[in-house]
Structures are given as C-alpha cells and as structure tokens.
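Every protein chain except one is present and positioned as in the full complex.
Note that the chains are named A and B in the order they appear, and that numbering of residues resets to 1 at the start of each chain.
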Amino acid sequence: MSHEAALHTSLGHDDHGHHEHHDTFLTKYVFSQDHKMIAKQFLITGMVWAVLGGLMSVLFRLQLGYPDASFPWLESILGKWAKGGQITPEAYYALVTTHGTVLVFFVLTAGLSGTFANFLIPLQIGARDMASPFMNMLSYWFFFAASIVMLSSMFVETGPFSGGWTAYPPLSALGDASPGSKTGMDLWIIAMALFVVSSLLGGLNYIATILNMRTKGMTMTRLPLTIWALFFTAILGVLSFPVLLSGLILLIFDRNFGTSFYLSDIFVNGVGALSNEGGSAILYQHLFWFLGHPEVYIILLPAMGMVSEILSVNSRKPIFGYMAMLGSLFAIAALAFLVWAHHMFVTGLNPFLGSVFVLLTLLIAVPSAIKVFNWLTTLWRGNIRFTPGMLFAIGFVSLFISGGLTGIWLGNAALDIHLHDTYFVIAHFHIVMGVASMFGMFAGVYHWFPKMYGRYLNNSLGYIHFWVTMAGAYLIFWPMHYEGLAGMPRRYFDFSIWESFKQFAELNRFISTVSMIVFAVQILFLINFFYSIFKGRKVTTKNPWESNTLEWTTPINPGHGNWPDEIPEVHRWPYDYGKDGVDFIPQDVPVGENESSH
Amino acid sequence: MSQDTHAEHHDVIAEIKKVTIILSVLTIVELILGFWMIGITSEGLRLAIKGVIVILMMAKAFYIVAYFMHLKHELKNLIMTIVVPLALFIWFIIAFLADGNSFKNLRNNYDPYFKEQATIKAEKKEHGAHGATPSSHEKGASNEGEHKTKEGHK
Partner (left out) sequence: MSNVTTASTKEAKWWNGGKSPFDVEYGKVMMWYFLMSDAFTFGAFLISYGTVRFSTNGWPDPNLVFKSFPFAPEGVNAPLVFVSIMTFILIVSSVTMVLAVHAGKMMDKKGVVKYMIWTIIGGIAFLSCQAWEWNHLHHEGAWWGRNPFMNADGTASTSNFTNFFFTITGFHGFHVFSGVVINIVMLIMTLMDKFEQRGHYLMIEKAGLYWHFVDLVWVFVFTCFYLL
C-alpha cells in the first residue's frame, strides 16, 4: 500500500551518504543541517556563555570577598555599574541573576544536551542524521536568537533583569520594582520564550530519532546509557518547558495588560496598595518549579548517561547493572515531575501537601543511590585508564555523592525552613547540579573530542584542568555549607555590615580567590580546546578508546551521513568489555558460536 | 485488495458516524445538566453535577483521541508512550488545586482584610451598558457605600 511505501522512504535517510554535496562555507559551517556541525555550534555557543557566566560569578565573588576594596579597572569595564571601582548593588543583582539564567539554561541545558544529544544520538544509534535535520538547524538558530536577546539585555540602559534567575513576581511582574524589571525583564521573557521553542524543536527531534531511526538490531536494551539518558532528558524538556511558557505568558499579561494572575493588593513602598486583586504569587512559583525541577534533571541526566559510558569504557568493564541503571533513569525522570514544591516549603505551602512532597523528594535518593553504587561497582577492580575524560567522570561521581547527600537534608521541610535561601542551598545545588554537570560536560568533551575534530586534546593540560577544577570546586563550595548553617542568606550584596557574619570575611575572601583561580584554569581549557582543533595530535585509528559503541565505526572524520557505506548492523549490547577474555567487542560484531551470554 | 479497502472504507465511515453521534449526545447531556444546574442552589448537588460533567468531559476527550485522532487503532507501543506521560497530570492537578484551596483557607483565617473583601456586595450593574466601570479598581468606593444592594442573595 502507498502508506507503507511512504513509511519506508521517510524512515531511512539512506540516500544522504551517497550523493556528494558541494558545500559552501555558509551551508557547511553556518546553516548546516549536519547533526555533528549543529552539535559543535551548540558546544561553542555554550562555551561563550560559560565564559560570560563564569566571568559574572568572578565579578560578584570579587564584591563578596572584598566588599570594602575599590578596583578602578572595574569602572573602566563596567562603567556606571561599578562607580568608583565598586560594583553597585543593582549591578550585583543583575550579575547574580544573569549568571543563574545563563548557566542553567544556556550552558547546562543547550550547551550540554544540545551538544551531546545532537552529536551522539545519530552516531550511537546508527542513523545518518536526525529525523528532521532542518528542524534541528532551526533548534540551534532559535537558541542563537535567544542568546542574542539575552545578550542584548545586558546593554540596555536599565540593565538586565535582576530579580533572581527564578524571576518571581512581584519583582518580575512590576516594571518599577527594580531597574532590571523594566526592559531587562521583557528581554528576559523573550529570550526564554525563544529558548523554549528551541528546546522543543530539539527535543521532538531527539525523541523521534531515538524511537524511529535506530539501525537494525539496535533494540532499546542495546542502546548505550548515554542515549537512554538523552531520551529521558528530551521527554522531560518536551513536557516541562511548556509549563514555563504558560507561566511566562501569564507574566507578560501581568506586566503589560493590568491583569492580576500573580499580583494581589500588596503594599508597595511609595506607591501604596496595588489595585490588583486576587492573584497569587505562589501560583507563579508552582508553574516555574513545575519546569524548574525537571530542569535540574534535564541538566543532570545527560551528564549521568555520558559518565556511565565513559566509566565503563575506561575501566574496561561492562557497566554494572544496565537494567538497574535504566530503571533508575526512568524513576528519576518520573519523580522529577512530582517533587517541584520542595522548592517552596517556606511560601506558605499547605503543610500536609508539603509532607507529601517531602516523601516524594526523599524517594529520589533511591534511584540516585542505585546509580552511584553501580558506578562504583563498575570501577571496582577495573583496569582503569586515567584519561582526563575518565578523571572528570570520576569527579562527577564524587560531586554527585557530596551534593546529593545534602539534598536529603534540604528535602526535609522541617530542616529546609532553617536552611532555605542560605549559602547551604547554594553549596548543595552548585555541587550536585552545577559543577557535577559541568564535569559531565568536560568528560564528554575530552572523551568525544577525537570524534568531533579528529584530533586529541592535550593530556597534560587536561590533567591540570581536572585537578585544579576538582580541588577548586570543593574549596569553593564546601565552606559554603558552614556559612549556610550559620544562617548566611544568599543573594545579599554585602555581609560586612552584620556583626554575626564578620567571622566569615576571611572565608569569603578565600572562596573568591579560589573561584578566580578556577576560572583562570577554565581559560586554559579553552586554549587547549581551540589549539587542539587546529594543532592537536591527529587521531590515527578509528577507535582510539577501544570502545564498543557505533560512533567509533565511522571514519575518523565522518562526512554528512556518518557512514560512507552501509550503516552497520548491531548484534550485541554496548558493554562487552573483558568478555571471555576479549578486551572489547564492538556492537557490530556478530555473536560468536561459543560466546557466553551476558 | 480493492474489495478489502472497500469494506474497510465502510467500516471507517460507520465508526465516524457512531463517534459523531456519541460526541453529540454527550455534549447535549452536558448542556442539559448545565441548564438544570442554573436553578439549583444546593452546593452539594451542584458539586455532584459538576463531577458528572467532568466525567462526561473525559469521555468526550477519550472519543476524540481514540477515534478521531486514531490512537485506538495505532500499535500498543504508541498508545502507551502517549498515555503514560499524561498520567503526570494527575498529581499536577491535585497538588495545584489543593495548594490553591489551602491558600484561600490560610488567608481567610489569618487575613481579616481578605475575608472582609469576600463579604462586600457589589453594586448592581446595568448589564449591556457600554463601558461599564471596572469593579476591581473601586473597592474603596464600595467599601464606604452604605447603600449596598442586597439583591445579590439568592
């Protein structure tokens, strides 16, 4: 029937690899529809944002570490935002807000899953490209547009939005609430709306590709865990970002059309009571965190998937408990949607409802622990190769444990009331979600760089990068736990005026110094990255890490379409390391007659 | 082959007719319940009718998705990947509404102004009058007004 004929033509993109395109610079590097190039575009845009976001954190750490000092050079960079060489409170809040937004959405969502979902999905499942290469390209360009809008918000007269990355009303809903609540907030909303479109286009593509375009023999349980993680990430994104979009649309109405979705008759200094009635600021928080919590896992799951893969490859052992890993990924993805209100224990949330959220939140510890133990048992008695990628993967596991444990504290409503909005929270989420996912991203870059560019990154620089970042991450964030327990609130411009926080002046200066060193080492990584693209040691073999997955069966520099000939067929799961005394058996090797079953 | 598709064709048309009738009947029942509810003042009964309306709404949604969107005739794999994530709505709805309700109770208990607002009768408006004044901005006026109409009681 015609229906079936249509199915077959649209299922396989077999013709892609065969006819040669004559690519111009524009179609090859800019408006490329090749998933590998789009991945690199995501990666490099993400890196630009990471540098900007990191620089912002250095600037506000400078203020926190040296609240009384004046740096004339700051004024020459920031102008009126650093009058007299000191960052103004407005600039401080703008920096904190933009740092959060940029790192969470632009770096760790688009930069991480945008890069690796695009790069790895077609290569690891054995497809010529994404299901819809055109939509894939659009996804990047929407992200680019969002980036431009967000960037431009930093140059408007009143500055970027400054009410925290969560954009709670009334700061975000009232244009006069703070300087950043004017144009800055409008641009923030536009950028986020574009970002939602980008992530939707990307996510739909990832889901359809993973489901529909696996090569022959690639059953769902033969997928590398990377792909499973990216699959759940895409589902989380597709189902949770729309809720943010709805929340933002209501916010736009509140800002511009006199509605009271989030505003009620609150008293505003100098204005009196607002004329709004009946709105609920808590509603916004619910909507925001219905996205916001899955967002945490959108950031974390890709890192988890890549780490599983890298740990297994570099300890020359099969991943321990593949099905348990898969089950825990599913459990985390499902629970991600059920726990959002644990960010809102102090909003006046119904205490009974709160206790249900506590229960659901603490349940996440179970799949997380399963994953941690499986990673550790994968390493156990492995023949470990300490490549920089592997070190970052191990670092991820360490950070995930350290940060995850404090999550159990914070998940309890009773404790959270004390710790809410203190530096304890900052320490918790930076370790478990921020730095850990960053480590996952670094691990991925070090591991797949040879596939991306056909060259190796410099190993020595890689080791320096790892050890300084690892030590730095703990030195920066571990002391913040103590500050938080002592009650030091987050988002404060200057602690030196409180007697009780004076004891932390030294510590804050220490943290700020370390953060600058760590930032400097990231620049070293960037130098390594861009140098190695052009001058790095060339990859001479197809499969430098002796890995089982399909991306290493492609040529060293695969063209558009990935495999010059037929797409290989898959006969086994991707973790046959050390099986029957053989170091590794790639997925496309048929099962031998005397081979034992795993 | 052509006979097969011919028979299939009739089956499909019959199914579309059946579903159209079911949807129409469900809508008409909903409307009847809606009209009936206009005259009812008992809160419990109103709530029960509203419950029935919600069930009818779900039934309509089922028929649209299953037959018009053809989901019932797809493979079970596809059905499951669509239906299972929709289960997330259950907790989504329960938690949001429960917290909304709790917010109301909290304010009624601890915010005398909020509670007082709920007892102020609105001035009777001429419906259909062009450019009627917005009510939300004149709470001060209606606060002082001693000539509040009491017709609102039913």
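As a convention for this text, a residue touches a chain if its C-beta (ideal position, glycine included) is under 8 Å from a C-beta of that chain, and two chains touch if they have at least 3 such contacts.
For clarity, every value in this text was computed on a predicted model and none was experimentally measured.
Screening A:P72, A:G278 or A:G592 for touch with the missing chain picks out A:G278.
Checked against the hidden chain, the listed residues A:L78, A:M154, A:V238 or A:I266 yield one contact partner: A:V238.
One chain of the complex is left out; on chain A, the residues touching it are 2-3, 5-8, 10-12, 14, 125-126, 131-132, 135, 200, 203-205, 207-209, 211-220, 222, 238-243, 245-247, 249-250, 253, 257-261, 276-280, 283, 286-287, 290, 570. Residues touching the missing chain, restricted to chain B, are 5, 9, 12-13, 16, 20, 23-24, 27, 30-31, 33-35, 37-38, 50, 53-54, 57, 60-61, 64-65, 67-70, 74-75, 77-78, 81-82, 85-86, 89, 92-93, 96-97, 99-101, 103-104, 107-108, 114-115, 117-122, 124-125, 127-136, 139, 142, 150-154 (touch as defined at the top).
We take it that only the chains that are shown with their structure count from here on.
If each chain is reduced to the centroid of its CA atoms, chain A and chain B end up 38 Å from each other.
Residues 81, 85, 88, 91-92, 95-96, 98-100, 102-103, 106, 117, 136-137, 139 of chain B are the ones touching chain A in the complex.
By the touch criterion stated above, chain A contacts chain B in their complex at residues 211, 235, 239, 260, 275-277, 280, 282-283, 286, 290, 337-338, 341, 348-350, 353, 356-357.
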